[in-house]
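Moving on, here comes chain A:
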Amino acid sequence: MHSLQQSSVAALVSSAANPIENRKKSADICLKIEALCKEFGDFTALKSIDLEIHEGEFVCFLGPSGCGKTTLLRAIAGLEMQTRGKVFQKSKDISNLPPQKRDFGIVFQSYALFPNLTLEDNIAYGLKNQGLCKSAIRTRVQELLTLIGLEGSERKYPAQLSGGQQQRVALARALATEPGLLLLDEPLSALDARVRLHLRQQIKQLQQTLGVTTVMVTHDQEEALTMADRIVVMNHGVIEQIGTPEEIYRQPVNAFVAGFVGTMNLIPIEVESSASVLLGKESLPCLPHELNKGDQASLAIRPEEIELFDVMPNEAALEARVTHTEYLGAFLRVTCDLLLLNQEITVDLQHIDAERMIVAQGREVFLKLPQRYCRVFAEQVH
Partner candidate 1 sequence: MSVSLSALKVPALRYRFSSETLLKLLFLLAALALMLIGLALPLYTMLLKSLQNGAGDFIGLANYRHYFSTPALANSIFNSFYIAILTMVLVVSLAFMCAYGITRTCMPGKRFFRVLTLLPILAPSLLPAISLVYIFGNQGYLKELLGGASIYGPIGIVIGMCFWIFPHALMILVTALSNSDARLYEAAKAMKTSAFRTFMTVTLPGVRYGLMSCSFVVFTLAITDFGVPKVIGGQYNLLATDIYKQVVGQQNFQMGAVVSVILLLPAVFTFIADRWVQRRQTSQLSARAVPYQPEPSRVRDWTFALLCYAVAGFILLIIGTAVYASLIQFWPYNLSFTLQHYRFDGLGGNGWESWFNSLKMAGGVALIGTLVIFTNAWLVEKSKEFPVLRQSVHLFSILPMAVPGMVLGLAYIFFFNHPSNPLNFLYGTLAILILNTLIHFYTVCHLTSMTALKQLDPEFESVGASLKVPFWRTYTRVTLPVSLPAVLDISVYLFVNAMTTVSAVVFLYGPDTRLASVSVLHLDEAGYFASAAAMAVLILLTSMAVKVMHAGVTFLLLRKAQSWRQR
Partner candidate 2 sequence: MKNTLIHTLKKATLALSVATALTAQALSATELTVYTAVESDDLQKYAQRFNQAHPDISVRWVRDSTGVMTARLLAEKENPRADVIWGLAATSLLMLDAEDMLHPYAPVGVENLDPKFVDQNTPPAWVGMDAWVAAICYNTIEGEKQGVPMPTSWEDLTRPEYQGHVIMPNPSSSGTGYLDVASWIQLFGEEKAWEYMDGLHNNISRYTHSGSAPCNLAASGEAVVGVSFAFRAARLKSQGAPIEIVFPSEGLGWDMEAAAIVKGTQNLEAAQTLMDWIVSREANEMYNEGYAVVAMPGVAKPIENYPLDIVERMIDNDFSFAAVNRDRILQEWQRRYDGKTEAR
């Protein structure tokens, strides 16, 4: 299941890539974070985060659990006070403001709907405080219920709804006061796979319709790749990379991003020159990099970027032995051992290619690692 998701990522990225290119990048800055640090006792959750988020943008914080993404979101909300650093919203310094004084709506993984209040009261919860008259509140609630496709359910209690419906109500409640910033804290994690897929589209659609600047925290790369305009990949309290989904997928800046987003072969190598590496004793051309000769580093290449032959090709190729194959529908995942240095490597074969070759366990195959895909990263320090 997991590998299926990962491999389909490649397809997702290419289809999502285009609209982003067209988006205007010059929009106003909605949120600016400067040198933000958060420490819990001895533990450093965030190390000097700098980030700018534009008006109307959908940004995802992506990273493994404990990377600090949720802490960063809570710091933006004022739910967690930073140890150092500043947060600006529309160029106003909100670093020291409590959540009540900031302008955002938030949705949590647990929905956090008030169980003793009806949907109407839940959605109207923030409105009542704005001094709106009763009828205005009613109209707004109806509007929102329609927006989330739950019209006619205003008298129901949260417990009478499914998880997906509850999360939509939570979204409506957060949007009711028309906040300048929408924060989503793993909003889909508690839902089952099918509902998640559906709600993913709904949220994205809603966000585009309303044009509300949105920050979503997720550990699910697929979610991030499909929904975000820009992804902020985090690890150990630092931002590893900021970029569009395609940039993150195609041009990871380091081994961590490369390994965390999608499937990536990371092969230990030694740097030979600025455009070649030594794989064992074999010299291999690669993308230009800035490492020094003799450095131990990793060669990163995605399974679908490797060319596989069942007979020796004309050009130079690496010999390998198939140890395992996995049938994944649209493609075949082949795991082989590089004979040269006893290194495992994964290759994805398109269905069509797989059909015309004999790739079975124990067979010898030949791999070509095209230079344009051979990224070289220093070994991860942390």
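Assume a residue touches a chain if its C-beta (ideal position, glycine included) is under 8 Å from a C-beta of that chain, and two chains touch if they have at least 3 such contacts; residues count from 1.
As a selection rule, all candidates are chains of the complex that A comes from, given by their letters.
As the structure is a computational prediction, the values presented were derived from the model and not from experiment.
A.B. asks: Name the candidate, out of 1 or 2, that touches chain A somewhere in the complex.
C.D. replies: The answer is candidate 1.
A.B. asks: Which bits of chain A are touching candidate 1 when the two form their complex?
C.D. replies: Where chain A meets candidate 1, its residues are 77-81, 96-102, 104-106, 108, 110-112, 114-117, 125-126, 128-130, 157-160, 173-174, 176-177, 179, 183.
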